[in-house]
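Handing you a structure now.
Omission of a single protein chain aside, the complex is shown with its protein chains in their original locations.
Coming up: subunit A.
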Amino acid sequence: MKLFNFFNRRTSAPVARERLQILLAHERASVSNSNLVALLHKEVLAAVSKHIEIDPDKVEIKLREGDAVSLLEIDIEISANAPARDAPAGVAA
């Protein structure tokens, strides 16, 4: 019986290699995406706050990946009384 098992045993190392290859391909992509989102967050914030005062916590950036298309969502909440930065001093006050 033991001999029978010996010849039939499926080795486990190839399974380990395959699982790792799939997992890491996925993880490497998602880590680099999270860097991209952080970078976009920073730059969008910088660009918008040149003109309008915004709360950094109210800027939301999401990157959703689908099979056919990916979706980049940028949500920026602007409070009703946020002053425009480049408006003439008299109007802003």
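Going forward, a contact is a pair of C-beta atoms (placed from the backbone, for glycine too) under 8 Å apart; a residue touches a chain by one contact, two chains touch by 3 or more; residues count from 1.
Here is the rule we use: contacts and distances are computed from a predicted model.
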item	value
Listed names "Aspartate carbamoyltransferase", "Nitrogen fixation NifU-like protein", "CoA transferase subunit A" or "Septum site-determining protein MinD", with the criterion being the UniProt name of the chain not displayed	"Septum site-determining protein MinD"
Touching residues (missing chain, whole complex) on subunit A	11-14, 16-17, 19-21, 23-24, 27-28, 31, 35
